[in-house]
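Note that one protein chain of the assembly has been removed; the remaining protein chains are unaltered in position.
Read from first to last, the chains carry the letters A, B and C; within each, the first residue is number 1.
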Amino acid sequence: MAGNTFGKMLSLTTFGESHGIAVGGVLDGFPSNILIDFHFIQSEVNRRKTGSNIFSSSRKEEDEIEYLSGIFGGRSTGAPISFIIHNHDQKPEDYNEYKDVFRPSHADYTYEKKYGNHDYRGGGRASARETLPRVVGGAFAKLLLREHGISVRGFVSQIGDCRMPDDFIIPGSFNSTDTITGCPDPETQSKIIHLLEELKASGDTTGGVVTCNIIGTPAGIGEPVFDKLQSDLAKAMLSINAVKGFEYGSGFAGASMKGSQHNDPFIMKDGKVTTATNYSGGIQGGISNGEEIYFRVAFKPVATLMKDQETLTTSGERTVIKGKGRHDVCVVPRAIPIVEAMAALVFADHLLRYQGFSL
Amino acid sequence: MAGNTFGKMLSLTTFGESHGIAVGGVLDGFPSNILIDFHFIQSEVNRRKTGSNIFSSSRKEEDEIEYLSGIFGGRSTGAPISFIIHNHDQKPEDYNEYKDVFRPSHADYTYEKKYGNHDYRGGGRASARETLPRVVGGAFAKLLLREHGISVRGFVSQIGDCRMPDDFIIPGSFNSTDTITGCPDPETQSKIIHLLEELKASGDTTGGVVTCNIIGTPAGIGEPVFDKLQSDLAKAMLSINAVKGFEYGSGFAGASMKGSQHNDPFIMKDGKVTTATNYSGGIQGGISNGEEIYFRVAFKPVATLMKDQETLTTSGERTVIKGKGRHDVCVVPRAIPIVEAMAALVFADHLLRYQGFSL
Amino acid sequence: MAGNTFGKMLSLTTFGESHGIAVGGVLDGFPSNILIDFHFIQSEVNRRKTGSNIFSSSRKEEDEIEYLSGIFGGRSTGAPISFIIHNHDQKPEDYNEYKDVFRPSHADYTYEKKYGNHDYRGGGRASARETLPRVVGGAFAKLLLREHGISVRGFVSQIGDCRMPDDFIIPGSFNSTDTITGCPDPETQSKIIHLLEELKASGDTTGGVVTCNIIGTPAGIGEPVFDKLQSDLAKAMLSINAVKGFEYGSGFAGASMKGSQHNDPFIMKDGKVTTATNYSGGIQGGISNGEEIYFRVAFKPVATLMKDQETLTTSGERTVIKGKGRHDVCVVPRAIPIVEAMAALVFADHLLRYQGFSL
Partner (left out) sequence: MAGNTFGKMLSLTTFGESHGIAVGGVLDGFPSNILIDFHFIQSEVNRRKTGSNIFSSSRKEEDEIEYLSGIFGGRSTGAPISFIIHNHDQKPEDYNEYKDVFRPSHADYTYEKKYGNHDYRGGGRASARETLPRVVGGAFAKLLLREHGISVRGFVSQIGDCRMPDDFIIPGSFNSTDTITGCPDPETQSKIIHLLEELKASGDTTGGVVTCNIIGTPAGIGEPVFDKLQSDLAKAMLSINAVKGFEYGSGFAGASMKGSQHNDPFIMKDGKVTTATNYSGGIQGGISNGEEIYFRVAFKPVATLMKDQETLTTSGERTVIKGKGRHDVCVVPRAIPIVEAMAALVFADHLLRYQGFSL
C-alpha cells in the first residue's frame, strides 16, 4: 500500500536510501529451477552505473550484488530471491547545505509535506539509486523471458531536440547499437554527442526519449480492462524518476491519424496470423497480438544543475543554492536498462498471470 | 488478478458486456455518511452517452443507474456501493456477420487467443460500454473530492490535426467550456467541427487528445516509488479503450528542454510555498506539491469504419467486412467524463491512502 | 481494502444488505470455456435457504440467481461473472424497535463505532444473508474443482453438547449423509434432533461444529509462508458469521499428543507416496500432500433469542428487547454449504495460483 512493491504474480519489493547502508530488493513469485546467470545480472547493473560514460556524474560505486536467499546450487528454489547492494561511496557531507533547503524540481518539499521529514542526503528514497534494485529484478525477469524466447531492448531515440526521424513508425527496422545511446541512427547519435558536450560546458542539463521493444511475444498476454498490458507498462515507466510521458504504438501521433490509415489489417504470413502494419504497437484490447511491442518514454532534464538557482529554505526564506555535487548532464542513456528492466518485470508478470488463468 | 478491479483503498470492480444483460460496478472503501448527489451522478453518465451529439453513433440507451446497496437514507453506509445499468438497446443480430471475423484493430483476435472465445456482439467486454461503470464510480469519487475542495476537469485539446496552441504550457490559463468539446479555444473548436463533418461524410474516423486538470489538491498526496501519483494516473488513462499515450506537466515536450528552463523555482505567494512555473505538473517525486495537476491523454482513431476493410476470418481466410453498425466518427469528446472519472478515482484513492498513513 | 473481496487469482467480491434491493457478487478470474451447471448452482443456494427445515427461521426467499455477465452460450467467457439475488421478503418494519438499540452479541454497536451508523434492518451487511453470494461463488469454484476431480463435503459433527465420537481422528471413515445435518453417526443425529426441539420450546439457541473434507486433491497446492493452505482456510472460515474457531488435522487435540504418535510416516501404496496416518490433515508446510484435507469449524449459538434480554439504547439508557422476529434455533446445519463454498473458493484460488507459478 505504501507503493514499494511492483507486480502481482511476480512482485519486486525494493528498499534502501541513496546514502543509507544499502539498497536492495525481494523478488517473489520467481519460478523454481531456473538457472541463474549471475554474470548477466551484474552486467545489467553495470549498464546503469554512475560514471559509465563521460556525461554522467563521477560518483563511483562498485554496485556488487550480494544474494541473500532464494537461490541454491545456482538455480532458483521458488523462495523469495533477496539481494542487497551496499552503498560504499557515500559522502553525505556533500549534502549538508541542502539540509534546510527545498531544491527546485526535486522531491524535498513533497516528502516534507507527506512525511514530516526529507532525506537531504542525496534525496534518500527519491534518488536515482532507488532504481538499482529494479535493474536487478528486471534482469531476473529477462532470464525468465529468455526461456520463452522473449527479449526486451531499448535505445535512445531523442536527446534534447536531437530526435531520430520516424523512429517508431516502422518498428523492427531499427535496432539498438552498442554505442553509448544505443541509437540506431548514426547522424542523430553524432548530434547528441555534440549537444551533451555543449551542455556539460554550460553546466546545464537536458532530457530525452527512450524507445523500447519487446520482441518474440506470444499472442494472448495481458488483461482486458484495468490491467491492460499498456496500462501496466505505463505505470511502470511513469514510476521511473524523471519520466514525464509514455506512448505505445502510434502514440500521440496516432491522435491525428485517420482510422483508415491507422487500422492494422490482419493477413496470413508463413501460415500465421499477423498484421500488415503495427500502429497497434503489438497490443489490442490490452492483450498482446504477437507483433512487436514498442513504446516510447519521455524524460525531463536533470533537476540538479551546475548553475546557481534561487529557491526557499524549509522555513520559507529565499536563498540561492550553488551548483555542485556529483550529477549527470543527461540521465537518458543510463535510463535504458531501467526502462528495459521495468518492461521485463511487467511482461514476465503478465506471462505468469496468463499461465495461472489457463488452468 | 484478472484485472477488473481498480484502486487500493477505494476500489472499483466492474463487470458486464456490451450486449449482455447489464453493466455495473462495486465501489468498495467509500467512506460512510457522505451525502449522495444522485442527480449529479446520473448527469455524469449522461455526458458520455452515446448519441450525445451528432458525431456519435446512434445507439440510444437510457443508461439509468440502479443502486443495489451501500446507500441508506441518502447517505453512504460504508458498505460496498453496487449499481447496475441495464442494456436496453441491444441488437446483437447487427453483429452476426462478425461472428467468424477478426475486425482490424479490435480485440477479437487477442480475446480469441487469450480466452479461446471472443464476444462478437459488439466487442463484449472490450466495448466502450465497459467504461460506463467507471463514470459512475468516478462520480462517487468526485463527490468525495468535492468534500475536500478538489475538482477534476477535462477538455478536448486536439482532434485530428486541429490542436490548441500551447495548451499545457500555461496551466490554469485555459478552462473547459460548455461546448461539445469543452475546448477553451474558439478557433480550434471551429476547426474541429469542420474536420468532424468532413470525416463523417467520408465514413472515416479520427483521434485526438484530452487535457485534464485536478484543481485544489493539497500537497503530500501520492506514494514515492512504484505508486507515484503520475504512475497511477498513467495506468488509469492507458486502461481506457483507444488510449495510446499519457504525459503530465511538460510531458514529451520536456524531453527537449534544458534543466535551467524546466526547473520550477519555489517562491512564497500569499504566505504559501508555491512554484513560479509548473512544468512539474503539480507532482514532484510522485507526490502532489499543491500546484495544479495537469496531464494529456492521446486517443487513436475509432477502429470501426463506415468503409470496407480487408481482414481474416477466424479460420484464416481472407474476407472483407462492410462498414455498418452504430459508431462514432470520433470518441474523444465522449471520453472527457471517462478521463475525469479515472482521474478522480486515482486521486480519491491516494487521498484515502494518505489519511491511512498519517496515523 | 474494505474487505469485501476474497481470493487472489480467483476473487469473489460481494455486496448487498439484508433488507436492501439485492445481494450479489462478482467472481473474477474464473477460467473461460467452463460449462456452467446452473441447476447445480441453484441447488447449492437452496441448501442454505432460510426455512429449509423446522429449526430455522420462517423468512421465505425465492433466492433465484440472476446472472448479469461473464457467461455466453452456457460457458464462462473469462470475463467477470456477476450475479444478483433480489431480496423479496423484506419486512424492515419488523426491525423498527431495534433502531436505537444495541442488540447483545450482534454487530450494531461495533458498526456504529466504525461507520457512525448501523443498519438496524436485520443487521444490514452483518446479516447471514451476506453469505448467499459466497455460496454462489463457491458453487462456481466447485464446478472448477470438479473438472480436476476434487470435491468438498461438509457435515455437522456437533450441535450443543451432542458430539460425534472421534469424528476427525480417522478421516475418510465417515461421510456426510443426506439427513438435515449430514451427520454420519445416526445416534448423534438423533440426539441433535432431540436437543433442537428442546431449545425451540424454550426460545433458546445453540452452536455446533461443521467438519469439512476436501477430497481428491493433488500434492503441491498452497504457498509456504503467509498464504499456507491452512492459513487461507482459517481466514475463510473465521470470516463466516458466528464462527469462533478453526482446526485442521489433529487440531487442538494435537496439542496434547507426542511427536512419536503424531508424525505421519510416509509409505508407498499402489506405487504412490502416501502417509500411514493423516494427523497432518493433508497439508504439510502449508502445501497439500495429496491426502484428504479435513478441518473443523466451531459456531457460537445464534445471538437472536425468543427470550427477553437487557441491553442499552444507542444513547446509553438501559432497556429490554423482546424476543421476536424470524430466526434460527441453530444455524449450523444451514452453514454447511457456506463452509463448503468458502473451502472451494480457497482451494480453487490456490489451484490457479499453482498453475501460475509453474510456468
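Just so we're on the same page, a residue touches a chain if its C-beta (ideal position, glycine included) is under 8 Å from a C-beta of that chain, and two chains touch if they have at least 3 such contacts.
No experiment lies behind these values; they were computed from the predicted model shown.
When the full complex is taken into account, the listed residue touching the unshown chain is C:285, out of C:73, C:186 or C:285. From the options C:43, C:96, C:110 or C:190, the residue with contact to the chain not on display is C:110. Among C:30, C:83 or C:102, only C:102 touches the chain left out of the display. For the options C:68, C:237, C:293 or C:336, the residue in contact with the chain missing from this view is C:237. Residues of chain A that touch the chain left out of the display are 1-2, 4-5, 8-9, 11, 13-17, 20-24, 26, 28-29, 32-33, 66-70, 72, 75, 77-82, 84, 111, 114-117, 119, 124-125. Residues 1-6, 8-9, 14, 102, 104-107, 109-111, 113-114, 125-126, 130, 158, 160-161, 163, 199, 204-209, 219-228, 230-239, 243-252, 254-268, 273, 275, 279-281, 283-290, 298-305, 307, 309-312, 316, 318, 353-354, 356-357 of chain C touch the missing chain (whole complex, contact as defined above).
In this section, only the chains that are shown with their structure count from here on.
In this assembly, the C-alpha centroid of chain A lies 26 Å from the C-alpha centroid of chain B.
Within chain A, the positions touching two or more other chains are listed as 1, 9, 224, 353, 356-357.
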